[in-house]
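Below is one structure, written out as structure tokens; comments come after it.
Complex shown without one protein chain; remaining protein chains in place.
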Amino acid sequence: MEKEQYDFIGQPLEIKNIGKVTGKELYSSDINIPGQLYAVILRSPHAHAEIKKVDYSEAVKVGAVCIGPQDVPEIIYNERIVSIPEKTYRDRTVLPKEKVRHKGEALVACAAETEEKAWAALQKIKIEWGKQWKPLLTLEKALSDDAPPIYDWVYLGEEKLKVKNNIACERNIEVGDVEEGFREADIVIEKTFHTQRVYHMQFETKSAVCVPEADGGITVWTTSQGIHNVRILLGNIFNLPLSKINIKRITLGGSFGSSIQMNSITPICVALALKAKKPVKLVSSREDDFYDHAKYPLKTILKVGVKKDGTFTAAHCRVWVEIGGHNIQAYPYLGCVAGWFASLYKWKNIKYEGTAVYTNKVPTCAMQGYGNPQINFAVESMIDILAEELKMDPINLRLKNYVGKGDEFWGQGPTVRSIIRSCGVEEMLLEGAKLAQWEKRVPHYQKKEVIRKGMGVARGFHTSGTGGPNPGEVIDYSGATIKINEDGSVDVLTALMDLGGGTWDALAKIVAEVLKVPFEKIGIYNGIDTRSTVFDVNTHATRGVYCGGGAVKFVAEKVKEILLNYAATLFKDLPENLVLSCNKELGQAIIYPREIPENYKTIGEIAEYAHTTSWGTLAYTSTLRQKNCPPCFITHFVEVEVNTRTGEVKIPRVVIMGDSGTIINPNLWEGQIIGAFSRGLGFGLLEETDYHPEDGSLRCKGLVTDYKIPTTLEMPKIEDIIVRSAHTYEPTGPFGAKGIGEAALSSVGPAIANAIYNAIGIRFYELPITPEKILKSLQEKEENLRKRRGE
Amino acid sequence: MKKMEIEFILNGKKRKIEVKPNDLLINIIREDLYLTGTKYGCGLGECGVCTVLLNGEPVLSCLTLAITVDGKEITTIEGLAQGDELHPLQKAFLKNGAVQCGFCTPGMILTATALLRENPDATEDEIRNYMRGNLCRCTGYVQIIKAIKECTSIKNKGLTN
Partner (left out) sequence: MHNTRFLTQEFEYFVPHTLSEALDLLFTYQDKRTKILAGGTDLLVKMKTLGIGVDYLININEISEIKNVELDKGLKIGAAVKLSQLEKMKAVKEEYPALYEGITSMAAIAIRNMATLVGNICNASPAGDTIPPLVVYGAKLRIVSKKGERVIPLEDFISGVGETILKRDELVSQVIIPEPYKDLGSAFCKKGRVKADIAKINLAVGIERDGDICRDCRIVLGSVFSKTLRAYKSEEILRGKVIKDDLIISAAKRAAEEIKPIDDVRSTAEYRNELARVMVEDTLHIAWERAGGKRW
């Protein structure tokens, strides 16, 4: 498709959210309401124990307002309601009623005039514990026949299900006949891979402020990626009509998936405010936050059959995820893992078996990729293993089998699929190889230096939203109200969140482009809440630009139609004879009759006329569901230097190729890719939340001191991070755009692992690849060589 | 606990307030003085998001007792712009896409002002090293370093002329 000339799309405009550099931007934790109480939470010291009695009478005596298990509604819910109700598992209440299921689970909350007073009151609470069990911390332990049940039963939709062997849910999918496929193969390889639990480490800890209103309703500011879902859940839990609940859309200090679900502290804050009949502010400490959420880990057994020419014949993928003490949408997670797996390569025959298992650990949830970086690590490591076996270049094996244009993509598990219409995979692999100087790569066995260099490649993608020709199991639509104000400036009211990736800037640009109104005149950043907006599902699934942007484009076009129709009456002409364009000198959108530009009117003048003549407001409100879920692709070429004496890994240079179709905002697009690379570096080399085997506590104790994320010094230098875009156009996206966010992380881990293999000839099947593991493996390799030589 | 009066200069203005000896500077700034640009991140001096300038030097307000700033000068992110005119670093952060969620940005910018005052011609390596204690989960730092580099004196002259 021919690319249009844009006024705003693709221009490197500055970030407009000035409050973020002046300290004026408000986050949930910055909201202060006169007369507010401050809340703190008592968290369980046990990982798996029966609650006999909670007595907070002494805390009340010192002036605190308290809630415990006995005070919260009986409603059992899932804090993430993205799936249709009949596919939603439900296992939790606001506070646990009968027992705690992980150490650090919120159990009682106190509110008082200051945090210190609330904390002092908290110390007076007495808990009587019943039976205690040794925590189940691994898949194997949780699945064993003698394991104590973490849940006896849960709900799936309205159906009450008995939980067997601590299995939270399962998902099995078969396409074709894998056994037949493996028989056709010349080589069959099976390997087991592990990815670890990672903490989101978003900088703003989970926070909420709740004001009880005079009419019995509530107003809430909270860390959330989707305010309408929070409202629906709170309405359900507290039995309030949605019209009495207003959730404010407020900037998030990072999230990475950790506020996809309604945060556990949000209903706690609401319950306290309703009981106190006063505003309550609840800001999690970092320790609270560490015990609240983590990334889903994954164990994968992957078996692939391939012919000598590199054609795949079958793949059998078995995965297990230990999800912790609650099921925050593990069922769609298992579906998505299947989808990412199925959509990476043309396996021909597929068998997929997924199992989610409860453990007595922190509940896990989405974190940039919803299973994608986890399964990508297995698949992209396996591709390199197969390439070596086949004596093929890993790039060629990828080119031969990738799922691309015209193929079907599973955007959100097996029920949300669409046909790929834009694909930069080939360009990215070939151009990236040139930029990375792939041809200079030498095999590991030729390397003898102390510091060994290596290069690895891996590719991945993520879906752009969860739309599709059929509704599937996942709710996905966005909406907006757009109005041209009385002076020709424009308000965009959308509930879609900006997680920091520049989604609001992108949406403003899309509206600017449609209405030809300068970017500066679009108001989008604040003053939004559930009451003023139509539904938007969430900023997740890399859907902000594609789905949210698609919706605002759709609504903006309707406004444009209204504007031109109205203008036509002023020009005494037909709307189709009018031209809408941006006059940069005037800083205004203008309308003129075709061929007579000198007879223009600014839309400011037109809007003002509509106002003073009482014609009305030029405005429109609607929602839109995208009918596709196009993949945005990514490819990582990573260079490493492995110090064979210390096991340390340095990443001196990286080439990253991205395919997002049209890029709305190049600066921020690049920022998404580089930021994801830093998180991938942490995931690949550094980060893990591990547990004390006896008591189920976090070994880092919830302190940043012992949970390290990459610093400035771990990243390659400015000129050594090369980011380039593929030349693609997504016909179903707004101005040809797709997403980027989660795609950018998906293949960092395996690219690093493949590079390390290329450097030292050791394949790591488990992340993170720490210096400790590398040095140990190098020593074992040396030992084996010595044995083989008979020394 | 008994409150004590302290007097200090906050963003150029003299302030007199009463604090308890155990009040942390971060909480006084945020909750009593309503300057919420200073953020809580880890509470242990490990992340840098609560950075403020004490007599011009970056310190961590989560590990500073408010009472100890008696007689001293504190600058928070709110005190950096001259009226409506943004500080060059603030402009450079916006221009270079160095801001994503924005939570680390105040601390990042304040630390960078101290760096540039100390070392106006800082190289990329020097910037990386100086900024290493200010963590960012969103950006991967590269655009932040670019923005700071753009404000080093040599480049800056080129920009303002």
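To keep things simple, chains are lettered A and B as they appear, and every chain counts its residues starting from 1.
To be clear about the criterion, contacts are C-beta pairs under 8 Å (C-beta built on N, C-alpha and C of every residue); 3 or more make two chains touch, one makes a residue touch a chain.
As the structure is a prediction and not an experimental result, all values here were calculated from the model.
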Candidates B:G48, B:G79 or B:G102 - the one touching the absent chain: B:G48
Full-complex contact with the absent chain, from A:W119, A:Y155, A:Y729 or A:Y765: A:W119
Contacting the left-out chain in the complete assembly, out of A:P297, A:G647 or A:P716: A:G647
Hidden partner chain, touching residue among A:A568, A:L703, A:I722 or A:I762: A:L703
On chain B, residues whose C-beta touches the chain left out of the figure: 1, 4, 20-24, 27, 40, 42-45, 48, 51, 54, 57-60, 62-65, 67-68, 70, 111, 114-115, 130, 132-134
For chain A, the residues touching the chain missing from this view: 40, 43, 45, 104, 115-116, 119-120, 283, 285-288, 291, 645-648, 686, 690, 699-703, 705-706, 708-711, 713-714, 771-772, 775-776, 779
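Everything below uses one rule, namely that only the chains that are shown with their structure count from here on.
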Where chain A and chain B are represented by their mean Cα positions, the distance between them in whole Å: 29
Residue ranges of chain A touching chain B (in the complex, touch as defined): 14-27, 29-30, 32, 115, 200-205, 251-256, 283, 285-286, 499-502, 667-668, 670-671, 674-679, 703-705, 709-713, 715, 717-718, 721
Contacting residues of chain B [partner chain A, same complex]: 27, 30-31, 34-44, 46-47, 49, 76-78, 80-81, 86, 90, 93-106, 109, 124-125, 127-129, 131-146, 149
